[in-house]
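Here the complex is missing a single protein chain, while all its other protein chains stay put.
We just call them A, B and C in the order they show up, numbering each chain from 1.
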Amino acid sequence: MALACFKLPEFLVERDYDKCINCRVCERQCGWEVHSYDEEVDKMFADTEKCVGCQRCAVMCPTGALVISPHPGRYREHGNWTQEHLRDAIRQSETGGVVLAGSGNDKDYPVYWDKLLLNASQVTNPSIDPLREPMELRTYLGAKPESIEVRDGKLVSQLPPQVQVETPILFSALSYGAISFQAQEALARAAAELGILYNTGEGGLHHDLYRYRGNTIVQVASGRFGVDPDYLNAARIVEIKIGQGAKPGIGGHLPGEKVVGEVSVTRMIPAGTDAISPAPQHDIYSIEDLSMLIYALKEATNYQKPVSVKIAAVHNVAAIATGMVRAGADIIALDGFRGGTGAAPKIIRDNVGIPIEFALAAVDTRLRQEGIRNRASIIAGGGFRNSADVIKAIALGADAVYIGTAALVAMGCTLCQKCYTGICNWGITTQNPYLAKRLNPEIATERLVNLVTGWSHEIKEMLGGLGVNSIESLRGNRLHLRGIGLTHGELETLGVRMVGQ
Amino acid sequence: MKTFTYAIIGNSVAAIGAIEAIRSVDRTGSIGLFSDEPHHVYSRPLITHYLAGEVSEEKMLYRPPDFYERYGVQAFLGAQVESVEFENRRLQTAGGESAFEKLLISVGGRPIVPKIAGGDLRGVFTMNTWDDAREMKSYLPAVRSAMVLGGGLTGLKTAEALVEAGVRVTVVELAERVLSMLLDRRSAEVVVKQFENQGTRILTGTTISEIRGGECVESASLSDGSTAECQMVVLAIGVTPRLDLVQDTPVRTNRGIFVDRRMETSVPGVFAAGDVAEAYDALLDQNRVLPVLPNAYAGGRVAGLNMAGGERTYDLGASVNSTTFFGYPVVSAGSSAIEEGAEIIEGDDENGYRRFIIQDDRLTGFVMTGEVNRAGIVLDLVRERIPLNGLKDRLLDGIGLIDLPEEIRHKKLRGGTCCHEKH
Amino acid sequence: MNERNNGRRAVRIDATGLYYRDLNQLVREAISGGARRIELEGVMGQRYIGTNVYECPDLGDVEIHIHGVPGNDLGAFLNGPRIVVYGSAQDGCGNTMNAGEIVVHGRAGDIAGFSARGGRILVRESAGYRVGIHMKEYGPHKPVLVIGGSTQDFLGEYMAGGVIIVLGLGIDGPHRAALVGTGMHGGAIYIRGEFDRDRVGKEVGIVDPDAADMAEVEEHVRAYTDNFGGSAEEIIAGPFSKLYPKHLRPYGRLYAY
Partner (left out) sequence: MACRLCEVGCKVEHSEHKHVIKSFKREKPVARLLVEESGPLSFATQCRHCDEPACMFGCITGAITKDPETGIVNLNAEKCIGCWTCILMCPYGSITRTNGARPTAAKCDMCPGREVPACVEACPNRALVLMEDEEPAVALEDAA
């Protein structure tokens, strides 16, 4: 055997043997087979090298005997060659492969949400107490007409299709296949309970989820998996997926191991084959082609449903977005570079795309300049962590936001970033029935509902502080924002003033 | 003269089963219970444990002391029923006459006493009642060694009790193996081993030909010509249903009192249950006398429900036995000793010996020793006649609900009636 | 406007000058109204013909005959009807179609049969670029694309299922398409006549079709000649090559886990 490169374990498993009762719960709960019981010495052992730091064992241990922490062993510290660079280079020198990663960009890029501050009413205008007064978060997605005609108090103009959501927070695309059925069912149930929408991703729509059709966004992407007339018509919104923030410009491969059983049925491809979503949609090589597909989908759904087009936030996003609107998109979904993924080449996840804050501001500004902002709603996605991120996005011009990782966290995700392996100890990104059943959709639904409800309450509080009683009044109102620690160029692109001004 | 809605003759498990069943339906009808034994209802199988000193007087009680009161039972203890007029619905005790509307006969069995020379000496016992055990217990100080005639359940449990009481015991069994009704040759050997570990001799293929002594037992001779010193002889070659009350009456008897699936005798309104009855054996699909405690309770219960106006049939009857010898568990069920034309699966390891008898892909009986956990799931395979299909290979490893066919498993996981009586 | 044709209710629609939405709406209404044969006259560039009729009853029975030149995405998401074009089709013919049949008495443009999931497309002459990309199949759904002539580059890229048959009729010299079957991981492409084997994707294997393959080819060739004339026997005489995916998972080893 050739000398193996020195691979430092990433995590350290520490067991307090005074507390360990050999109940073997950790062993049974670890899909990575870190823990094992040795009968001879009547002791549990851990294979630290296999640990991905998902914390499942530590959480499940009934005596709190386990601590999982970053491994204290370090390669020699080096300012340029970080531990991660070394680790990846070693992995690749062994396999010759592309390093994969799950979840979103975890690098230390600036988070502009944290450099934007909200206003509040003091003296000169009253703030509103949302506990006493109605506060409107309801949002309508879809193209709005240039003008409307009202006769005798009744709307006489025919509006393009509108989709009502009770709070401007939607679950972003998470396909069945990338996530377990249990996880997708929870998203669908929670969306139904919350009066919002979830997004099937490019994974088809499982038959058992057709009952949530009123809360479904279906995706049509380059692989066209599971796309048939029933699928299109089961949706409230049909979304053409051009790109994704975590991997702009590239396609996706759901590995054959994950295309099993119901996944294969739902994607409508044979079990065991790779589900390949090519990088481009090969019927879309231009804005004109995009328009052709948008209208093909409108035809196929008899002009009853808004068509959304989702792109990754990239450098010239504003120009692309105006083309999309002119091509007939009713909704523009922008996915920032911190958006999550089940699997992406790490090098792309961490280095391609731009922050959603800039993409959103640029697109909103450009659409206003061109006088076509009304022709499409904007949904922003990509790394939203709390309700402040959401409300700031709305002030920057978003109609609603997509949350993905936050939803996964609500369901139990601890961001171990191993989604692409198909092993998920939390039952979320796996098709292994033994692991998937750990996610009880009932519990996950409750937690998702709690999260969005909590955020919505906070948004109401913040709106009240701003002195407005409707999310509508905040949309695109960047005067409610101020930037801190930003350069003039950044402030200009974001269209916000500096703090103190 | 008192008239009881329900009269019950006998005061053991079948009677209790009936009383509890009647009271689950009828809270007011009067119940009269007549027993020749003077005791509050006690557990008959515990008498050997009592003899061994393991079980105290109060723990002998099968139901709490206030049982009769709580269940509204007028109990005539020590009141032997001398005769029953089935046409007139009357019964006579030494104390007088009572009338009844419905009657349950659950008088049990009595030990078979073989005619042996010296059988009337002091120190010769049978083992059937608490009083038998009490007498034996008081006689024990005079006993160093004892001979038990009969290698059936009573004989062996008595032998075990005597060993635990410090007596040297020899068991004599005429058949070629002990527990021949329950066990096959190999599992019987497992049992014998438990006794041999305690220094107890078990002699098969022989019997006691003569008991010797002056006033008391001093020795016993075997049919093989040998003689052994002993101060006690226990006769335990079996029990026979107590049929005195129904002799020459319209109540049909065979080996026991013949009852239908409702536990009713040939005389309407008169029921029988327990060791006296010849009731339905669901596994063999025929009536037979099966003196086993669970059957007595279940039979009494069915009788009680029907006496109280219900419609129940008795389907639980089966040869089932679970016991321990010196703490070593032995269970058997169904046709465990019968193996003609059957497929046998056997295993013998540190967990014990197991034997499964299979006919037409159905389990018809089994024996397990040592590790007996979850034996009830196996018994249910026998009772429900579940096709084994792939299960056959799993039998030796121990079957769980998870191994059962999906439909049956689901029924079990949802259900909770447990008892197999048909509703 | 209504007439009986072969015992089925036929409707004739003059498409001259009609906006595509209006034309398609008329078609939809006609089918919903019970028409089973729609004759479209004067078609000139109207898109999505056959797309919006998905929820009409008994679509398997419906025929749409197009006289003129239909526009892009003819029969996109088609789900049952049979469309016959007496002329050429433009780009996107049969895009993501689910079931039904499209018969083109002429050429087809780019991306014919793109991502088709079922049904059959018969093109009498040649077709453009990116034909049959990402066709797939599942269970009984198996799309078939028959091109009478040849195609441009990227034929059957990322093909995941179904059958493409390229007959090479009336072409001058060998097939010239490059990058045929790149990323192919399912289905089969049958090419009649000569082609440069270096121009197929590296994931593709090439063999002579066996008897079962040829039986399948023959079935569709007969459909071709039934529609367009010619001798099925002559065409079947070949020679055919079969292009097949070497792996179900062409990129299975691309990644470092």
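Definition applied: a contact is a pair of C-beta atoms (placed from the backbone, for glycine too) under 8 Å apart; a residue touches a chain by one contact, two chains touch by 3 or more.
Computed from a predicted model, the values in this text were never measured in an experiment.
S.K.: Of the chains that are displayed, which are in contact with the missing one across the whole complex?
M.R.: Missing chain, whole complex, touching shown chains: A, B.
S.K.: Could you tell me which of B:112, B:142, B:344 or B:401 touches the chain that is not displayed?
M.R.: Per the contact definition at the top, the residue touching the missing chain is B:401.
S.K.: Using the definition of touch stated at the top, determine which of B:33, B:149, B:230 or B:333 touches the missing chain.
M.R.: B:333
S.K.: Of the listed residues B:17, B:32 or B:241, which contacts the missing chain in the full complex?
M.R.: B:17
S.K.: Footprint of the hidden chain on subunit A, which residues?
M.R.: Residues in contact with the chain left out: 18-19, 21-25, 28-29, 60, 62-63, 427, 432-434, 437-438, 440, 442-443.
S.K.: List every residue of subunit B that touches the chain not included in the displayed model.
M.R.: Touch set of subunit B with respect to the missing chain: 17, 43, 45-46, 49, 54-55, 59, 61-63, 293-294, 297-298, 301, 316, 320-324, 327, 329, 331, 333, 372-377, 379-380, 383, 400-403, 412-421.
The criterion applied here is as follows: only the chains that are shown with their structure count from here on.
S.K.: Is the chain-to-chain touch network here best called a line, a ring, a star, complete, or other?
M.R.: If you draw each chain as a dot and join those that touch, the picture is no line, ring, star or complete graph.
S.K.: Taking every chain's C-alpha mean, which one sits closest to the mean of all protein C-alpha atoms?
M.R.: A
S.K.: Averaged over CA atoms, how far is the centre of subunit A from the centre of subunit C? Could you give it in whole Å?
M.R.: Whole-Å distance between the two chain centres: 37.
S.K.: Taking the mean of the CA coordinates per chain, how far is subunit A from subunit B in Å?
M.R.: Chain centres of subunit A and subunit B, defined by C-alpha means, are spaced 69 Å apart.
S.K.: So what's the Cα centroid distance for subunit B and subunit C, whole Å?
M.R.: It comes to 81 Å between the two C-alpha centres.
S.K.: Could you list, by residue number, the parts of subunit C that touch subunit A in their complex?
M.R.: 21, 24, 47-48, 51-52, 54-55, 72-73, 76-77, 79, 91-92, 95-96, 98, 111, 114-115, 117, 130, 133-134, 136-139, 141, 154, 157-158, 160-161, 183, 185-186, 248-257
S.K.: So in the complex, which bits of subunit A are touching subunit C?
M.R.: Counting only subunit A, the residues touching subunit C are 91-92, 94-100, 222-225, 227-229, 232-233, 253, 255-256, 264-265, 268-270, 272-274, 276, 278, 282-283, 292-293, 295-297, 299-300, 302, 420-421.
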